[in-house]
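The following block contains the structure, expressed as structure tokens.
The complex appears here minus one protein chain, its other protein chains still in place.
On to subunit A.
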Amino acid sequence: MSHTQKRSKHIALHSMRKAFSLKPLAVGIATVFLSACGEDRDASKIYVSVDDCKQDNPDAVGQCQAAFESAIEEHNRTAPRFNSQNDCEYEFGNERCQYVQSQSGSFFMPFMAGFIVSRLMQPSPYYSQPLYTSFSPYSPFRSRWVTSNGYVFDGDIRRRSYYAPSSVYKPKPTVNRTINRGGFGSTVRAKSSWGSSSKSSGWGG
């Protein structure tokens, strides 16, 4: 019977309950645990400092320096931002955040804890991205590596080599500020006003 079953085999009911479950706490960046299938993957190494990289690649000290610098640049551009020190430290741990004042305002962001590189020794352009980790007991990425666009690597921070999907290296789009909001949703207001028999303002069908 089971091989012809036409309905979902199992649904975890506890995860579908809503009434008594706690609301998930807002997290600064997304939690995603990578698994080992799908997208193209690159052999990647994680380093905690530029010297760490140079020691591992004595023939590519120049590339290490450049990869480190481009990670720092990405870090300044794309690190998760928080309005308060409290929020940032809740996510990343005590004294793991820095205060930044820039043209787009002031905020807190975590220190870069490492960087990930791939193709360092190949003629093709290598990839480099900043990495963060958390010391906070409340964070889903405590003792794990996480990128600014939300990848959480499986395994703890002692693991330093991965086959990372290429989207890890996809640069996160920069936004300095939001110019305006409310540019979607106007048709609903217009169409909802027809007739007294209007029963629903939803636009699903």
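For the reader, a short list of remarks on this structure follows.
As a working rule, a residue touches a chain if its C-beta (ideal position, glycine included) is under 8 Å from a C-beta of that chain, and two chains touch if they have at least 3 such contacts; residues count from 1.
To be clear about the criterion, contacts and distances are computed from a predicted model.
Matching "Glutathionylspermidine synthase", "Opine oxidase subunit A", "Arginine ABC transporter, ATP-binding protein ArtM" or "Metapyrocatechase" against the UniProt entry of the left-out chain gives the name "Glutathionylspermidine synthase". One chain of the complex is left out; on subunit A, the residues touching it are 1, 4-9, 11-13, 15-20, 30-33, 35, 37-39, 81, 149-151, 165, 167, 170, 172-188, 190-191, 194-195, 197, 199-205.
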